[in-house]
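Subset of chains shown; positions unchanged.
Chain IDs A and B follow the sequence of writing; residue 1 opens each chain.
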Amino acid sequence: MTEPKSYKWFLDYLSPFEGHMHGIDTVVFSKQTQFQQVEILDTKSYGRCLVLDGKMQSSEVDEFIYHEALVHPAMFTHPEPKKVFIVGGGEGATLREILRHRSVERVLMVDIDQEVVESCKRHLPQWHQGSFDDPRAEVRYLDARKYLEETTDTYDIIIIDISEPVEEGPAYLLYTKEFYSLVMERLTSGGIISLQAGTTAATSLLNFSAVYQTLRTVFPVVSPYQAPIPSFGLPWGFALASKRFDPRALDEKEIDRRISQRLERELKYYDGETHVGQFFLPKQVRIQMEKQERIIEDNYPLFTYH
Amino acid sequence: MTEPKSYKWFLDYLSPFEGHMHGIDTVVFSKQTQFQQVEILDTKSYGRCLVLDGKMQSSEVDEFIYHEALVHPAMFTHPEPKKVFIVGGGEGATLREILRHRSVERVLMVDIDQEVVESCKRHLPQWHQGSFDDPRAEVRYLDARKYLEETTDTYDIIIIDISEPVEEGPAYLLYTKEFYSLVMERLTSGGIISLQAGTTAATSLLNFSAVYQTLRTVFPVVSPYQAPIPSFGLPWGFALASKRFDPRALDEKEIDRRISQRLERELKYYDGETHVGQFFLPKQVRIQMEKQERIIEDNYPLFTYH
C-alpha cells in the first residue's frame, strides 16, 4: 500500500460519507468572518489553498484550471466583451483572467465578504497577481443580488464565482431561478453568464442537473461543461448560459484565433481543443441532466449534502 | 461545514500526501493472497468496491464508467474484433463488456491471481454478470507476460486491465517497452490494445505521460484519453495503441452506428459523443505529455509514488 507520510491533514468532506484528504504543512490564515470560516492552508500536494467553511475553493497548483474554465468559455464566446460583472470571486483570479482580455474596459466585482477578499489579497498573490490594482477593476463589498436588484447597469458578461449552496452559507440565494432571471436582465443584448455548478460525479448529480434545468427556464442557450480539477477530489461541472451566442458553434480554430487576437499571452488550460472538448459530457450525465425536473427557486432552494 | 456521518472509513492514499476517504458499511472479504492484499468493501457512497493493496480498483456505482471506457474505444475502433485477450481483468467486468460484442468469438483472460478472480466471482456478481460462464470465455491463472511470450496465438484486441505499478506488486513488468513490444507481436494485422494508465491530475502526470511515450516507441498510433471515475478521487487516464486504425478518425455518428449494429443493448457511459469527447485533453496535459522523455523499460521500471 501507499504509506502516508503526513500526520497533519485537511479533510475536505464531499458528502457525509466521502472526503478528500490533503496533507498540510501549515495554516497560513484562519478566521471566522461574519459570513463564513475562511482558511488559507499550505498543503503538500497542491501548495497554498483557499478553504471556505471546510471546503476547498482553489489551490495554487490547479486554480488555473478552475479559473480559466470558469472565465474563458464565456469571454471567448462573446464577440467583444467590454463590461464584466463578477458575483463573488474572492481570490481575485477570476478578475485576473477577465483582465487578460484586451477588449475589457471595466470589471465590477461584488463580494459580500470583505475579510475573505482582503485575506486573499494578502496571502494569495499568485491568484490575483495585482489585478485588484488594475484601473479597469473595481471591488465592492455588498450582497451581489441586492446590488443587481438596485442597479440599472448592464454587462456583457457576468461570472458567478461563488461557493456551494450550503444551508448556513452566504451563497444559496445566488443559485435560484429568481436570481438567474435578475442576472439575465442585467445583461446586454449579446450577454453571457458562466458559473461553477458543483460536481458531475454520478453519485451526486442533483446540484449540477438542477442548476442546468433552472438556467433553462431563463436562458435560451444553456451549455453545461466540465473540467478536471484534481484538488476538488471529484469531477467538476460548470454552465454557460447565454441570450444569443452558442459556445458550441465555435470550433477549435476559431477559439485559437480569438485567443491569439485578444490576449497577450497564451493560457495554460484553455485553448481551442479544451474549449471544444469540455462540452462533451458522459452519456449517463447527459441522461440524468435531461431527466432532472427540479427547479431551484427562492422558496424552494437547494442545499448540497441535504 | 459538511459533517461526516460515518465513523468507519477506507482511506485510499493516492500519494503519501493525498487520499480519498470512503465511509464503509462492512468488510465483505479480506485476504492476503500470494500476490496482493485483496479486499471487498461495502461503502456508503459507491456501494461494493474491490480494493487491491489498499487502492480502489472499481466500485459498484461507477465501475461501468471504468470498464466501458477501457474496453469499447478499442473494440469499436476495430472493424470486426473476433479474438480478444485480457491481461488481468480480475473482476470479470472487462470480460463482460467484451462479450457484449456479437463479433467476438473467443476471449482469453489471463490473471495471475486466482484468489482475486474467485473472490470477485463470488462477491461481485454485478461486475461479471455470469460472463465467466460464457462459452466464448476462458480464464487462465498465469503470468500474462510469460503466457504471451510462450504462445504464438494472435489477437485482434488486447485489453490490459491491471493495477498500478507499485514496487512490491505484480504489475510493474506489464508497463514496460519490452512488454508492449511483446503485446504488439501478438496482435493481428489490424490489432489494437487499450489500458488504464493512471491519473491525469496535473500533480502526478509522470505515469500517464511515460506510458504514452513508451507506447509511442512501439505503436504507430497512440491515443491517450480520459474518463471521470468519481470513486478514484482523481481524473483518470487510458491509452489506446494500434497498428493501423485510429480511434480519432471515427465521428459520433459512426460510433453510434457501430453500437447499434454490434450490440444488443445500449451502453451506459459510452456512445458516440463520449467517444469523441474522451480524446480531448486539457492543454497542460497535452504539453506535459509531449515533453515527457521517460521511457519505461524492464531495467528502468516506473513505480507510482516513488
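Things to note:
By definition in this document, contacts are C-beta pairs under 8 Å (C-beta built on N, C-alpha and C of every residue); 3 or more make two chains touch, one makes a residue touch a chain.
This is a predicted model, so every value here is computed, not measured.
Oligomeric state of the entire complex in this file, given as copies of the one sequence with 2 shown: 4.
Methods note: only the chains that are shown with their structure count from here on.
Put simply, the C-alpha centre of chain A and that of chain B have 32 angstrom between them. If you check the complex, the residues on chain A that touch chain B are 1-6, 11, 13-23, 37, 43-46, 53-55, 61-62, 64-65, 166, 199-203, 226-228, 230, 233-235, 267-271, 273-274, 276-284, 286, 305.
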